[in-house]
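Shown here is a partial selection of chains from the complex, left in place.
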Amino acid sequence: MRILISNDDGYLAPGINALAEALSTVADIVVVAPDSNRSGASNSLSLDRPLSVSKAANGFYFVNGTPTDCVHIALTGMLDARPDLVVSGINNGQNMGDDTLYSGTVAAATEAYLFGIPAIAFSQVHGGWAEVESAARVARDIVLRRFEMLESPFLLNVNIPNLPYEQIGPLVPTRLGRRHQSEPVIRGQDPRGREIFWIGAPGACRDAGEGTDFHATSKGCVSVTPLQVDLTHRDQLDLLRRGLG
Amino acid sequence: MRILISNDDGYLAPGINALAEALSTVADIVVVAPDSNRSGASNSLSLDRPLSVSKAANGFYFVNGTPTDCVHIALTGMLDARPDLVVSGINNGQNMGDDTLYSGTVAAATEAYLFGIPAIAFSQVHGGWAEVESAARVARDIVLRRFEMLESPFLLNVNIPNLPYEQIGPLVPTRLGRRHQSEPVIRGQDPRGREIFWIGAPGACRDAGEGTDFHATSKGCVSVTPLQVDLTHRDQLDLLRRGLG
C-alpha cells in the first residue's frame, strides 16, 4: 500500500511525525506537507505564485504553500506513482461540526478525494499533543481496516480523544454536529494605538446529541464521519424549482 | 433592508463597486471587503494575528484579511445592526461545480449563513469584467425577489453570463456540476534556476448535464444553486454503521 501523508500544522509538527512513523511499518509512505503552520487555511489553493518543493533530512518533502497545494502538486505531477490512500494530520486539535469547513487538515484529504483517491483526516480532540503516540496507533488501526464496505473513493473525518491507547473507546460512525455562533470579535489596541480585531472563540455546541462527532468523542470514542463535497441543498432546490417555475 | 457586501477580489474590484452601486438604490448597504485580492482563499480564517479595519474615501471598509474574516468581524461586533442579507461578489469569473469549495466569494456568503443570515454569492461566468453592469442589475433583481419560498436562512450561489442585460436568460435553479481532475502541475524554473511548480488549470466538466450550473449558464441563463454546509455523507454513514456495527 502506498500512502501520501500531509497536514496543516507543517512538516515538523509532532502529529505528522507520529503518523508517518506509525504508518511506515505497514505501508510505503511519502510525506508532502506545508513548510510552516497553515492552520485555518481551509481549501486555499495558490494560483498567483509558483510553489517550490524541498526535501528535509528525514526524507519529508515540504512546500511553501497550503495543505491543498501540497496534495494537489503531489497528485498532479510530483509523485511518480498514484497513492492508494491519502491521510492528513494528526491535527493539533479537533475538526468537528462546522469547523471542518475551515480546516486545512480536512481540506488536504478532500483534495485527494476530488482526485478519486480514498482519504482520511485525523485530528486529536484537544490541542497540545498529549497522547499523540496513542492517536497514531489508532490511525494505523483505522488505515488497516480498509473500509471495503464503502464505495471508493471515500473521505473520512476522524477525531481521536487524547487518551492512552487502552482507554480509547471504539470507532463510532457519526454525522457532523453543529455549533452555535462564534463568540464576539475581540477589540483591542496594538502598542501603536491602532484599533485591532481578533477573531473570537468558536461557539458552544448546538447539535452535540447522539450520533454526532461531538457526542462520540465526549464519551471517549473515536468519531468517524464520512464526508462528501456536494454542497447542493437538495430540499431547497426542490422548493426553488417550484417557487421560480 | 440592510445589506452587508463583501467579496474576494478586494474592495477596489469593479465587481464589488458595480454591486454596491446597484444595491444602494434599493437598500442600506455597508461594504466590508479584503484590502487586496484574496481569490482562492476558500473559508480561511485568520486566527494567529489581529485584523485592522480601515475606511476608504468612498465609505467602503477594508480589512487586511480574508473574505471570511471580513464577514466574521462585521457580524460579531464591528457593525451596530445585524444585516438582513449578506451578498458577496460580483466575482471575476465563475464559481461552479467543485470550484465552490475553493472560492472566497462563496466562503464570504457561507460565513453569513453560518451566523443565520440569508446570503447570496454572485459571480460572472467569465473573468475580465465584461458586462459587469448587467450582472449588477441581475444581482439587484435577484435580491429584490426575497426568496420567501425558501426557509431562512438560505445560501444561494449565483453565476451570471457575461451578456447585455436584455440577452440574459431567466433564473434556473440548479445543482452543482462536477469537473474532471485538474490539469497536471506545470513544472518550470525560476530565473535563479530553482525548480518551481504552478498549479494547473481546472479540469473539463464531467457532470455538466441538464440541471447543473454548468448547463444553465452555457444556455445563457442565470444559474441559482441553493447550498448547505453539512458535508456528512449520509449514504456512506449508513454503510459505515452496518459495516462497523
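Order as written gives the chain letters A and B; numbering starts at 1 within each chain.
Convention: a residue touches a chain if its C-beta (ideal position, glycine included) is under 8 Å from a C-beta of that chain, and two chains touch if they have at least 3 such contacts.
Since this is a predicted model, take the numbers as computed values, not measurements.
Engineer: Once every copy is counted, not just the 2 shown, what does the total come to?
Structural biologist: This complex, considered in full, is made up of 4 identical copies.
Following the convention adopted for this analysis, only the chains that are shown with their structure count from here on.
Engineer: Need the CA-centroid distance for the pair subunit A / subunit B, whole Å please.
Structural biologist: 23
Engineer: For subunit B, which residues are in contact with subunit A within the complex?
Structural biologist: The touching residues are 37, 39-48, 50-53, 68-69, 72-73, 76-78, 98, 100-102, 107, 110, 114-116, 147, 149-151, 154-155, 171, 173-176, 181-185, 187-188, 190, 194-200, 224-234, 236-237, 239-244.
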